[in-house]
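First the structure, in the form of structure tokens, and then the observations on it.
Missing here is one protein chain; the remaining ones are kept as they sit in the complex.
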Amino acid sequence: MTDWLSIEGRSITRRDALKHLAAAGLATAVGGCGGTDEDGTITLRWWSTQGAPAQRAAYRTQIDLFEAAHPGVRVVFEAMSDEGYATQLAAAFASGEVPHLITHMPSFAVQGYYAHGLIEPFDDVIEAIGADEFYPGANDVYRAADGRYVGTSIGNTAADMLWIRRDLMERAEIEAIPETWDELRAACRAMQGGGIYGAPLPYGLNSANSLTFIGFIHRAGGSVFTPDLEIALDQQATYDALEFYRSMLELCPPGATGYSWGEMLTSFVSGATATGLYAGRVLANVAAQNPQIADSITCALYPRMSRDIPAWTYNDFPCVCIPSAASNKAEAKLFAASLFDPAGYIPQLHAAPGHVLPVLETVAENPAYRDNEIIDRYPQEIDLMASAAAQGYNLGFETTAHQPNTKAGEIIASNAIAEMVQRVVLNDENPQAAVGNTVTRLEEIMRS
Amino acid sequence: MHSDPPPSLEKRYARIGVVLIAPTVLVFCAVILYPLISAIYLSLFSIYTPTLAGEWVGVDNYTALLASGDFWNAALNTLIWTVGTLMLQLVFGVAMALLLNQSIVFQSLARSLVLFPYFLSTVVAVLVWRWLFNDLYGILNHVLLIAGLIDAPVNWLGQMPNAMISIILVGAWKYFPFVVIVVLARLQSIPEQLYEAATIDGAGPFQRFTDITLPQLRDVLVVVVLLRAIWDFKEFDLIYLMTGGGPVRATQTLSLLVYEEAFRLNRMGMASTYAVAMMLVLLGFTLVYLRQTNRLEEG
Partner (left out) sequence: MNASRARMIWSVVTWTIVLAVVFPLIWMIVTSVKPQSELFSIPPTLMPETITFEHYRRLLTDTPFLQYFRNSMILAVTTTVVVVVLGTLGAYSLVRFKYRGRETLATLVLFTYLMPSVVLVIPLYLMMAKLGLANTLASLVIAYTTFALPYALWLLRSFMSSIPVDLESAALVDGAGRMGAFVDVVLPQALPGIVSTALFTFILCWNEYLFALVLVNSDSVRPLTAGTMNMLITSFNIDWSLLMAASVMMSLPLIVIFTFLQGTLTKGFGAGAVKG
């Protein structure tokens, strides 16, 4: 205990503490935590935030395929909490009890950890998968400041597509799917009524709000940071986006001031709103929970402020990465690469059809991938989402010209953007003042 | 009358007493002392949570905390939340315990069912309540609309003062069974004779309650209030999952700030500072409370 608390110089590191403890003979071998057993069997631990039963079954397939091809290596899947993975990983990194593989975290989380030396560079795994197999530019989001790749995506998610009900459009005599904000407002207003609302936008104090609103800043032609990561929030685009977001509040259900991802999804799926803002999960949920509208739904890129502003899609780029402190990294890399073999990759994608989209262009065109009820039924929607997601961005990587932002995770988690939106839209505070406060908060986070 | 044993026996008895409490003290020291001290220690540093590496900042964290509006806002919210939900927990808890102490049909089943909110996982409880509160497909609004009590769905969680009221109510629902269990157990061991004697003397039900029941309950209620006050003050999951601290920090309590600093901003040093602040408040409350209740006992 005293070793850990002793100060060497003016800074302490966990690594020093652990070295002392190992020397003192207190570090004991931990069975069942991965590593190599006495008989030489290597156990790899795979942590993921997506552990639903359907997905676990798919992972089982991939694990079985790998274990058959590599006797002497076992893989154990362990689910992480999607809301609490930061806590679990903090404990793992701090203690050295790290898994061998982490998947499905957002790309900006991986970048953040990499900047502190916690993640292994991934270039050789990408080579093993085949760098040309990916959609062009798909791995840019994972390039760190030092030029190496910190991981890759296990799938793509086009998280803020516009979902819309064709039957309601017909009823309101709207011919074309809205492409600009004015068209969207008009369409929502026309379709609202009879217990149905226009849109389920998230105004709660949560990450759904922040992430969605960042998309709107981009669709107004701006960005949160400049390519050199100076704060650009105080710009006309932000005020335009705030104005638009405020104007949409009356077209949303009354509880929207507290909405998060769950309500956004269920509102559209249950038929309570005419439009939705979500990823491909809508397709599977509609098929299961509200099949009556299954034939009337379609998706499009979310409208921008005006047609000359390029489209922008939020993709959290669920990752595959390897902690730098993991043992048996060679085997872990082999396993990571094997996750992309079509034989196992396609079943995994089918476990969340439309929601987790292929990152390999070759797989997207593979007929075995197409052979799925949902994917077969909505081919245009799937193709649109796949290409939108492949060219998608997030706060960690706002455009191809941007440097990677390793503080993006903390910024989203701080709810600074969501708070700004709430102050202006809910509390009716002065936009300039709210934006100014948020800029100060962002500066503080970038500095820390 | 109990006569004191001779001095040597006293000493031997005292030794037995120490032996009996030793395991508890050992567990406490071995397990909780290190985390407590390291939390206090970390508050003097600026720490990046995943690596626990950082640098010395001395009292800078504390000055930043006292200067930040967020801290005082959260402190006020915590006070409102704690007092509100604690009072409801006490009132409902005692009332329910009294009811369950009566002769009723299916008494054992009723006593077990009433524990349900307490043993339901907070995560699930909040998800279900958010569903019940929902404006579109939540049954609460639906029933109120049909009954004609409201003409538009109520926004339970997304506006004030609804948000604070909602979490106080859900908090009361979740934790009042704790009070029920303890009070009910205590009620069971109040001798019937006391009530019989009082009835013979002509005391009515209310007088029997104030003259016999309440004094007998006093000791356990003192403990219950202490424990529940501490736990309600520290409550995190319920508020975080229910409102996230919103709208705009109106329900953000100190424990939410601790979590935000620790695992969302990855600033474990600052989180520890907030935690130490909370600890000092709780420590102050505990000491004052214990002294007050002990003094009343002697008096």
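Just so it is clear, A and B label the chains in written order, and each chain counts residues from 1 on its own.
Simple rule for what comes next: a contact is a pair of C-beta atoms (placed from the backbone, for glycine too) under 8 Å apart; a residue touches a chain by one contact, two chains touch by 3 or more.
Keep in mind that what you see is a predicted model, and the values were worked out from it rather than measured.
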item	value
Omitted-chain contact residue, chosen from A:44, A:80 or A:277	A:80
Sole residue of B:181, B:248 or B:265 that reaches the chain not shown, by the stated touch rule	B:181
Per the touch definition above, residue among B:36, B:66, B:87 or B:150 touching the missing chain	B:36
Contacts of subunit A with the absent chain, listed as residue ranges	4, 21, 26-30, 32-33, 45, 47, 49-53, 56-57, 76-84, 87-88, 90-91, 94-97, 99, 157, 159, 195, 207-208, 260-262, 265-266, 269-272, 279, 281, 285, 288-291, 355
Those residues of subunit B which, in the complete complex, touch the missing chain	2, 10, 13-21, 23-25, 27-28, 31-32, 34-36, 38-39, 42, 49, 52, 96, 99-100, 102-125, 127-129, 131-132, 136-139, 142, 173, 178, 181-182, 185-186, 188-189, 191-193, 216, 219-220, 222-223, 226-227, 230-231, 234, 236-237, 254-255, 258-259, 262-263, 268, 271-272, 275, 278-279, 282-283, 286-287, 290
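Quick note on the criterion: only the chains that are shown with their structure count from here on.
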item	value
In the complex with subunit B, residue positions of subunit A that touch it	1, 4-5, 7, 10-14, 84, 86-87, 89-90, 93-94, 112-113, 116-118, 203-206, 253-260, 263, 266-267, 270, 272, 410, 413-415, 418-419, 422-423, 426-427, 445, 448
Residue ranges of subunit B touching subunit A (in the complex, touch as defined)	34, 37-38, 41, 45-46, 48-56, 133-137, 152-159, 163, 243-249, 260, 262-267
